[in-house]
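One chain of protein is taken out of this complex; the other chains stay put.
Up next, chain A:
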Amino acid sequence: MHPKEWISVRDAGIYCHPADAYIDPLEPVSRAIITHGHADHARPGHHCVVSTKATLDIMRVRYGEEMAKDAVALKYGEDYQLGEDADPVKLTLYPAGHILGSAQVKLSYRGNSIIFAGDYKRRHDPTCEPFAVTPCDVFVTEATFALPVFTHPPLKDEIQKLLHSLDTFPERCHLVGVYALGKCQRVLYGLRQLGYSKPVYLHGALLNLCALYREYGHNFGELIPVSEVANKKSLAGEIVLAPPSALNDRWSRKLPNVRTAMASGWMQIRARSKQRQAELPLIISDHCDWPELLRTVKEVDAPEVWVTHGREEALIHQIEKMGIRAKALSLLGYEDTEETG
């Protein structure tokens, strides 16, 4: 049966009728399938949550052990049955390459299947498993950076920009705005990759998730909480990572001679960088850029594509030009938190 018969968009989010389950719901529901741990996708208060083990652990770090009454951890590729025994819905998770634990959600019912890719990217990222191209009848894609103006440069180039600035302004404390989940760890990885071996200093809000990544085997070298540095003046010439909200906040005033950088895919647009008051915009994204979105749609090769949050008009236009049926699922509520981009 075509997924349009059994998937609908409700106030609480995308709903699968025969499974009685929501995908990344916006409100507390009885059963939630969660693609990944970002706050606009994984919200607290559901009765039962189904996701990868890493995503469940991220939710526990953020919302406490009681983040849900019941939690089901699935491995990538493992089948899980929802709905009636006589009329089951099969749920399978596949890697999405977005952040640690991120998954595409595949639902199969009465001979047809749909994949919700959630947020995803195609760039190499050692902090999570790479996106798995998986066949389906309907592919549901995000559209965060779905305009041809968005082409993300290689991670290496952007980290190099930061190191170059450190050479030019050796007396200035380089404060880099990073989202706590995913972006922070990717920047750390990029720094180590380019041979930056000094300690990196972290805002308190970043510590727990870095510790969780470490439990999952990701080592980022020496990390020191800013709160443990007795003489803040000694941070001149060092790299400090902090969540974006702390960049122009009271917290950053104690740092010496700050040069503000911001790591986000939005930094490609000048006005966005200005808005963040970032003197050093670093274009580092955990989403697909325009060419990667098109490449993914082509490789997945589903006969029909639905587009969720973002700049859906452009993507739908382009997908239709490629001869694939496309429609917009207007979803409010995503992209309104600090974590997107």
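Criterion: a contact is a pair of C-beta atoms (placed from the backbone, for glycine too) under 8 Å apart; a residue touches a chain by one contact, two chains touch by 3 or more; residues count from 1.
Everything that follows uses one rule, which is that contacts and distances are computed from a predicted model.
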Given "Glutamyl-tRNA(Gln) amidotransferase subunit A", "ABC transporter ATP-binding protein", "DNA ligase (ATP)" or "Sarcosine oxidase subunit alpha family protein", the protein name in the UniProt record of the chain not shown would be "DNA ligase (ATP)"
Write down which of A:Ser8, A:Thr151, A:Gln193 or A:Ser245 is the residue touching the left-out chain. A:Thr151
Checked against the full complex, the residue among A:Cys48, A:Ile269 or A:Leu329 that touches the missing chain is A:Ile269
Omitted-chain footprint on chain A covers residues 147-151, 268-275, 277-281, 311, 313-314, 317-318, 321, 330, 332, 335-336
